[in-house]
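Only a single protein chain was left out; the remaining protein chains are all shown in position.
Let's look at chain A:
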Amino acid sequence: MGSSCGRVCWKWGSPLRRLPGFSRLLSTAALAPQICVVGSGPAGFYTAQHLLKHHRLARVDIYEKLPVPFGLVRFGVAPDHPEVKNVINTFTQTAHSDRCAYYGNVTIGKDVMVKELQRAYHAVVLSYGAEDNRILGIPGENLSGVYSARAFVGWYNGLPENRDLKPDLSSETAVVLGQGNVALDVARVLLSPLDILRKTDITEGSLAAIACSKVKRVWLVGRRGPLQVAFTIKELREMINLPGTRPLLDPADFTGLGDVIKDIPRPRKRLTELMIKSAREKPGEKEAALWASATKEWGLKFQRSPLEVLPATDGKQARGIRMAVTRLEGSGESARAVPTGEVEELECGLILSSIGYRSLPLDSSIPFDPKLGIIPNSLGRVQGAPGLYCSGWVKRGPTGVIITTMNDSFDTAQSVLEDLQTGVLNLSNSKEGFKSVRSILHSRGVHPVTFSDWEKIDAAEVARGKLAGKPREKIVDPQEMLQLISH
């Protein structure tokens, strides 16, 4: 079966081939690659963008399991970082291209299988990211008061599956395990003045909970030392300057580091210098005044590896965390934390584990490496699966900022374009694209949400936000979203 144009070619093929111009015209029209992308976050959209820009005829359909697009740009980037979300504008331009279509509310692996997508499209790009998190694997991990940072971020950002998290914010001290940008984000949201948070797109429900929070102190705990912190300087600077808070940095943690960092690359050097300065130098007048009047505090604890979450007397709540004191073997990025035998306990009622996101296998037919948590691939081409590609976190692992994913997505798109050019992807097999997927979805009672449907939801969120002095009030119930667009 082919597109109507394909059928015309086949039926009229022989005589028309004698008219080179005409058959080339028909052949060209039949040779429009049909490509589908699974996932509408930065990886999905940047891959689509690159394909559409560098191939005049390609059609790209983007599938998303939620009704709403944009993945971690909407659900991961912190509410007080709106500039980072500006990429939504370029993604919106891509979605408006007449060769691009967005289909939300479609779960690949459930509503339609990857094999069915492969029958409908010349190429399928898996860009579905990392929806899970690494687990600590320690006793007490499931006590009340212990959450993954991923779920906490999802909660304040309106990710539907985390809307009922109800984190317990009743204790004074919170411990975040991990020292990356996500750890800083959750610390900052826990300690930010309400006046700042209430003007962001943080959800109404989480803002109300944070307003009642008793948390005054947040420790970010890492297994290794200051030279191995994974957060970046802009976010650290923001934390140091957070109104109403003071940093608790132990000068002893930074002894002798000034010499060690003299000749290291500038990014790590500047980051370490900022920590050293904040820990060891006397604060300037302005800073001193800020810190003197602070009611909240945050600090970094190094060389502590979690051993056990300790229960309160009721046996259900977390009351503290026991940690192994470590020493470092090796240096730089590859330094390893080795237990010394010493142990330490920290009292706390809220523990957020921020030790990394994790991808899950989508569909049993797709190769997946459970140890690395990625789809085995070479330059974005899925190993042993012609016609299947991957981009973003599910391809490389769940680290990096938007530019990292952007470059990676362009690389995968490049592999697809090469394969189209060399004939590895055979365009003479014409494919129906969404036409066949639509009938599959219809037969299974699934109603895709279009981009203009999303724009109605978007407009409603912006309008509700305006009433509250926020850029938007996110709708957190998928049913409410679907009702809004009369699905």
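In the analysis below, contacts are C-beta pairs under 8 Å (C-beta built on N, C-alpha and C of every residue); 3 or more make two chains touch, one makes a residue touch a chain; residues count from 1.
Quick note on the criterion: contacts and distances are computed from a predicted model.
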**Message:** For the chain not present in this complex, what protein name does its UniProt entry give, out of "2Fe-2S ferredoxin-type domain-containing protein", "Cell cycle checkpoint protein RAD1", "AP-4 complex subunit sigma-1" or "Regulator of G-protein signaling 6-like isoform X1"?
**Reply:** "2Fe-2S ferredoxin-type domain-containing protein"
**Request:** Decide which residue listed in A:T107, A:S144 or A:T232 touches the omitted chain of the complex.
**Result:** A:T232
**Message:** Can you tell me which of A:L194, A:I264, A:I403 or A:A463 touches the chain that was removed from the display?
**Reply:** A:I403
**Message:** If I consider the whole complex, including the chain that's not displayed, which of A:L126, A:I374, A:V449 or A:I475 touches that chain?
**Reply:** A:I374
**Touching residues (missing chain, whole complex) on chain A** = 46, 49-50, 53, 81, 83-84, 86-87, 89-90, 92-93, 232-234, 237, 266-267, 270-271, 333, 371-374, 379, 396-397, 399-403, 406-408, 410-411
